[in-house]
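Left out: one protein chain. Kept in place: all the others.
Chain nomenclature is as follows: A and B, assigned in order of appearance, with residue numbering initiated at 1 for each chain independently.
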Amino acid sequence: MNTVVDRSIDIGEFIAQPDDDMLICRCEEITKGEIRKAVHDGMWTLTEIRRYLRTGMGLCQGQTCSRLVKGIVARELGVSPAELEPATARSPMRPTEMRIFGTEEV
Amino acid sequence: MVMENKADVVIVGAGIIGCAISYYLSKRGKSVIVLEGSDNIGNGGSSRNGGGVRQSGRDPRELPLAMYGIKELWPTLSEELGVNCEYHKEGNLRLGKTPEHLKILQGLTDRAVACGLDVRMIDSDEVKEINPYLSDEVIGASWCPTDGHANPMVTTLAFYKKAREMGVRFITGEKVERLRKVKGRLRKVYTKENEYEGEFVVVAAGYESREILGTIGVDVPMHKELCECLVTEAEPHMFNQMLGTAEADFYGHQADHGSFVFGGMSGLELNNKDCGPVNSPSNAAITAPCICRGIMKYFPALEDAKIVRTWAGYLDICQDGVPVLGFVDEVPGLVVACAFSGHGFGIAPAVGEQLAMLIDEGKTAVDISGLRYGRFKAKI
Partner (left out) sequence: MKRYEVIIVGAGPAGLSAAIEAAKKGLKVVVFDENDKPGGQLFKQIHKFFGSKEHHAKIRGYKIGEELLKEAGELGVEVVLNATVVGLYPDKEVNVRINDEIHHFKGDTVIIATGASENMVTFPGWTLPGVIGAGAAQTMMNIHGIRPGKKILMLGSGNVGLVVSFQLLQAGCEVVAIVDAAPRIGGYGVHASKVSRTGVPFYLSHTIKQVHGEDCVTGVTITEVDDHFAPIPDTEKFFEVDTVCMAVGLSPMSQLLKMAGCVMEDNPKRGGQVPIVDEYGETSVSGIFAAGDVSGIEEASSAMIEGKMAGVCVAEYLGYIDEEEKDSLLKVFDADLNSLRQGMFAPKNRGKLIESTEEGIEISKNLLKKGYVKDDEIERFPGVVHKSGVHPVIECTQNIPCNPCQDACKKGCISTGKNITYLPFVKDGSECINCGMCVASCSGQAIFLVNEDCGDGSATVTLPYEFFPLPEVGTVGFGLSRKGEKLCEAEVVSVKSVGAFDHTNLLTMKVPKEYAMKARFFKCS
């Protein structure tokens, strides 16, 4: 994407919401409030959110929550979700035991 | 609001080094602009490393920085930045399985002891006492009780968060194309659309520093090598030490979260084909499996741990294996902090603090003279 973003632009104060305690990332047990708070801490990209909070880094690798997190971050920043670049896809696509992942090349 | 693109210091690169320098400069009352070429803070090695906060195994030229950081900065860093950086100071084991391994470890240990570091060789019984999960094949290790590890991604973002709160202006997606001297001093930094100006310009852009510095006629002799990491699902807590091996089969630790984070290489890195952009290289298909095999040789207990993710990152490896830090005498106003060679994370807070001091006061409290630009000479 590489658009110039000045991280000091004012996005307003963090204002608590009644459903802030709702779980969004089930694998890592991250709530909506934590995600919203992280945006106000300066985490404006899905990659930063993920590195800061671990959203989408659990067993399902964001299959369920990445869309939800995207929506929350976009709303908090006041941008369209389509403007937020999804986090990178990583091998293995399914959790794989070390002894299996380490199979010698055949 | 139109912001003026001028500050006391302009930093190129928002990795942990750039973020840390900006934080410590801001603490000293300096105004700072940080320019990051990618869309994300800490997108290079800062979020792609194994999280080691080590002194052992380091070159004597950078050891003072490592020791200083562990003594003075790391213990209170989480509190200072307001984010839990998951720092553990519970020792580093560098493992050996053969007499040749022990010889390598002994050499490293002797050098570190000479610099005043508390590190010693231990036998297999003592290794087992410290970490009972290791393979019986481990016959000895070097042990540095004051080493440890932290979460590199969170630590990088913690420096960023705190610096941003203190007024440092971070601009992402702002790739620097050119540096320029004005009236005898490096002052200007140009991106595609904009120009920025500072009394000092710090270049801390990892491997990409080389190209940027080239625009002002400064060259740091370094190359890049692809290194990979993997992370497992959360496992019950087993140990808190940082681990490595004499042959560098792998390195890593168990995070607070429970997952194991290990890094390593396949051995083919020098001649690997290009795996893509510096900010998001692809994994090589053979590396992570190789790291797994390395781990299982030392940690058979982990063979059923499930890997959930692997990733790759480039090391910016300096000709002589230690970073280039500080002023460049021939270009007043320029400060370099790059070529960390794969072990920059652990010394990042100390580098940040000391370079901020250097910019503010013209001197450092820790001797970094061995890391200066201009130390590279032909062999004869």
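Here is the rule we use: a contact is a pair of C-beta atoms (placed from the backbone, for glycine too) under 8 Å apart; a residue touches a chain by one contact, two chains touch by 3 or more.
Predicted model, so just to flag it, every value in this text is computed and none were measured.
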Hidden partner chain, touching residue among B:172, B:266 or B:283
B:283
Quickly run down the residues of subunit B that touch the omitted chain.
273, 275-276, 282-285, 289
Considering the whole complex rather than only what is displayed, give the residues of subunit A touching the chain that is not shown.
19, 22-24, 26, 32, 61, 63-64, 67-68, 81-86, 88-94, 96, 99-101, 103, 105-106
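Please note the rule applied: only the chains that are shown with their structure count from here on.
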Measure off the straight-line distance from the CA centroid of subunit A to the CA centroid of subunit B, and report it in whole Å.
24
As the complex stands, subunit B meets subunit A at residues 3, 37-43, 47, 153-154, 156-157, 160-161, 164, 167, 169-175, 191, 193-194, 230-233, 257, 280, 283, 286, 288-293, 295-296, 302-311
In the complex formed with subunit B, which residues of subunit A make contact?
1-8, 41-45, 47-48, 51-52, 54, 57-59, 61, 85, 88, 90-92, 95-99, 101-105
